[in-house]
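Note that one protein chain is taken out, while the other chains of the complex remain in position.
Here the chain labels run A and B in written order, and each chain numbers its own residues starting at 1.
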Amino acid sequence: MSDALSQRSPTAPLRGKHGEEMEKVFEKPDLLLRTEHSLCPGCGEPVTLRIILELIQELDLRDQTICVCGIGCYTAFPMIIDLDVLQALHGRAPSVATGAKRVQPDRFVFTLQGDGDMVSEGLQEIIHSAARGENFTAVLLNNGVFGETGGHMTATTVLGQHTKTTPGGRDLAKHGNPIKISELIAQLDGVAYVARAAVHNPTGIKLTTQYLRDAFQTQLAGKGFSFVEVLTMCPTDWFVGPDQGPAWLDANLKTTYPLGVLKDSRQ
Amino acid sequence: MEATVTVDRETCKGCALCVPVCPPKVLVMSEDVNGKGYRYPLLLEGCTGCELCAKVCPDFCFEVFREVRNGGVH
Partner (left out) sequence: MAQRVLMEGSAAMAESAIQSGCRFYAGYPITPSTEILEYMAARMPGVGGVCMNAESEIEAIGMVWGAAGCGVRAMIASTGQGISLMQESFAELANAQIPIVAVNMCRGQGDYFQSTRGGGHGDYRFIVLAPASAQEAVDLAALAFHLADKWRNPVMIMGDFLLSHTSEMVEFGRFSAAPLPPKTWATTGARGRRGITLSPLGPSEKLSTDVATALANVTAKHPKIKVEEVRVDAGFLDDAALVVVAFGFPGRFVKYAVRLARAKGLRVGYLRPISLWPFPSEAVAAVAARGSALAVYELNAGQMIEDVQLAALGRVPVHFIGGISHDHSGFGVGPALTVETIASRIEAVYPRAAA
């Protein structure tokens, strides 16, 4: 392994062992201004961010995009992405996105929210926006926990999941049931597209890419409210090693929140 | 087909999510650590340029290269 392999964007062309020139086929998205970020090793949120940025580039949406960002670990993202971002309060991105989209209907508006933000604090906001059929895309990063504050129960924490406020695991009698927000949203008239994916493995990443693309195109076609829930790894607040996040997600989160398209009325 | 990846070792946080997704199993975590104290992936022979490591990496550490054949993009 030579030193050349540890440099990003090598200045000299890389060549194979027979001298063939190799071209770069994958690099960080142009819209990502910096690769360093403060999120944990093995976090699924930056993976989701990469997919979103690549889609915005693919669909040539940069100049008309307004991201409305909630409050969570992902609040670290606005400063490293080359997009207009309206930073909202915890739970309140849907109403801010409503105002932004209503006054600038030709812009591409999406919210970026965690489960604590959207399903705990902001449950009212997302349901009303969905029911009104507001023509923006809501993106939920669901890791079943309040990550930024250090690991506490949200409305999507699954039964049996240990957090600092559910010691010994979320208990039905003490803490009630988690909320399956995608299923709830899919029942509302005015909602055009709802899907749930995950970023714990390449198959999930491919699904996430497809569902986000379909949701974005739902908005671009003016079909109504679109919603994608993305299950993401949070090994820190799941109390597992960074390399164990995907397995934990598969065994515990995906079982409560099955992947797939829940509503697609784009036709 | 000739392919390779570059790894930004200093940005890597040692999560090792790339290791199990590599189909030819050519990524191994180093013994020594970077400036932040994390191990980082080393590349063995046999990379196919499938890009899976780059897609799962939460820290944008990988760039992927594949040989140009017949003047076209693969």
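Heads up, the rule we're going with is that a residue touches a chain if its C-beta (ideal position, glycine included) is under 8 Å from a C-beta of that chain, and two chains touch if they have at least 3 such contacts.
None of these values were measured; they are calculated from a predicted model.
For the chain that does not appear, the touching partners among the shown chains are A. Only one of A:Ala100, A:Met118, A:Leu140 or A:Ala195 touches the chain withheld from this view, namely A:Ala100. Screening A:Leu39, A:Ile66, A:Leu141 or A:Leu231 against the full complex identifies A:Ile66 as the residue touching the chain left out.
Screening A:Leu49, A:Ala88, A:Leu141 or A:Val194 against the full complex identifies A:Ala88 as the residue touching the chain left out. Residues touching the missing chain, restricted to chain A, are 33-34, 62-66, 68, 75, 78-89, 92, 94-104, 107-108, 124-125, 128 (touch as defined at the top).
To be clear about the criterion, only the chains that are shown with their structure count from here on.
The distance from the centre of chain A to the centre of chain B, with each centre set as the mean of the Cα atoms, comes to 24 Å. By the touch criterion stated above, chain A contacts chain B in their complex at residues 1, 4-10, 14, 16-18, 20-28, 32, 35-37, 39-47, 50, 199, 201-202, 205, 235, 242-243, 245-246. Taken in their complex, chain B has these residues touching chain A: 2-9, 11, 13-17, 19-21, 38, 42-43, 49, 51-52, 54-69, 73-74.
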